[in-house]
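What you see is the complex with one protein chain gone and the rest in place.
Then we have chain A:
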Amino acid sequence: MTEYTPAVYGTGVKATIQRVGGHLAGMIMPNIGAFIAWGLITALFIPTGWLPNEDFAKLVDPIIKALLPVLIGYTGGRMVHGQRGAVVGAVATMGVVVGADIPMFLGAMIIGPLAAFVIKLVDGFVQQRTRAGFEMLVDNFTAGIAGAGMALLGMWGIGPIVRVVTDAAGEAVEWLIGNSLLPLASVLIEPAKVLFLNNAINHGVLGPLGVAEAVKHGKSILFMLESNPGPGLGLLLAYLFFGPRSLRPSTPAAMIIHFLGGIHEIYFPYVLMKPRLILAVIAGGAAGAFTFLITGAGLVATPSPGSIFVYLAVTPKGGWFGVLAGVVIATAASFAVAAVLLGFGRKSGDDETPADETPESQPAPQEA
């Protein structure tokens, strides 16, 4: 496998960044089902939705502003200190939730684990000093007191700070959108993505910012920057036609898993084994983002997994054109650049020159 092994691979710094990012994504991803539920309710029942319904639409606000942050804080707490950490984390998250009128995802990602860490320290201190028979009393009250205290801290201390940070980040994003600079984000996003920072970027950074925007404007383009399945599909299509012979048979299955199943990890190895192809997915990502930008496309919630089905499910009414256009154009751009970089089969790394025959006959509807 020498040919497929990139030279420098896996430094300590990268693993550390991955680990921190993994913790951020780890607070969000177990709760994606709740996000989808909210996305469906929103897309259906808000006044501009498919089936406007005033009563059902009352669910929208409490879920996004209270339930989802509390779930994040709960999960973050559980990662630090099990069930007790989860409970204290959830209580503490209510502090940042009540103190703010925006969805406090970032706040929850900070205070949930922090509160759990506090009760972990308290437990370590108190448990050896507790007399037999008083464990339950002490455990319940330490958790209650720590939770209450952290909720107050969240409301007065952490909430306002996170608010300022979120507002500043939101303004920076709007400036990027206003100046049509958002496609440049692909230059950072795509390489980070194939280094397995995909979840960290999408769920740790873009998701929380996107939710703030979606609540304000009903949709957000930020959900689509990392999760667009187009660039990966274009790359796999290029591999199908012009890649090394040995890899061609596996690409149709990879395409299905990637584009329909939404597991993007499946295409990362195809980039990592020929690193210059990163240019292809960057081009695809940027072309897609640009298309989303000029068509005013957006999604109501994080599409996770990044499957075309999820994309269509969380597209607001009337938004399918821009969304599909962005995915198709991203696919085409990525395919075109990857095809050139693979030399249309001549630089594929094979010993024999494949020119005349193409063994696979997988239909390729997306290449424009």
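Basically, contacts are C-beta pairs under 8 Å (C-beta built on N, C-alpha and C of every residue); 3 or more make two chains touch, one makes a residue touch a chain; residues count from 1.
The criterion applied here is as follows: contacts and distances are computed from a predicted model.
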Its UniProt record identifies the chain omitted here, from "PTS lactose transporter subunit IIB", "Protocatechuate 3,4-dioxygenase subunit alpha", "NADH-quinone oxidoreductase subunit D" or "Threonine synthase", as "PTS lactose transporter subunit IIB"
Full-complex touch with the removed chain, picking from A:199, A:315 or A:331, is A:199
Missing-chain contact, candidates A:57, A:148, A:263 or A:340, resolves to A:263
Out of A:23, A:245 or A:317, the sole contact with the unshown chain comes from A:23
Chain A residues touching the chain left out here are 1, 4-5, 9-12, 14-15, 18-19, 22-23, 25-26, 29-30, 195-196, 198-200, 247, 250, 253-254, 257, 261-266, 268-270, 272-273, 305
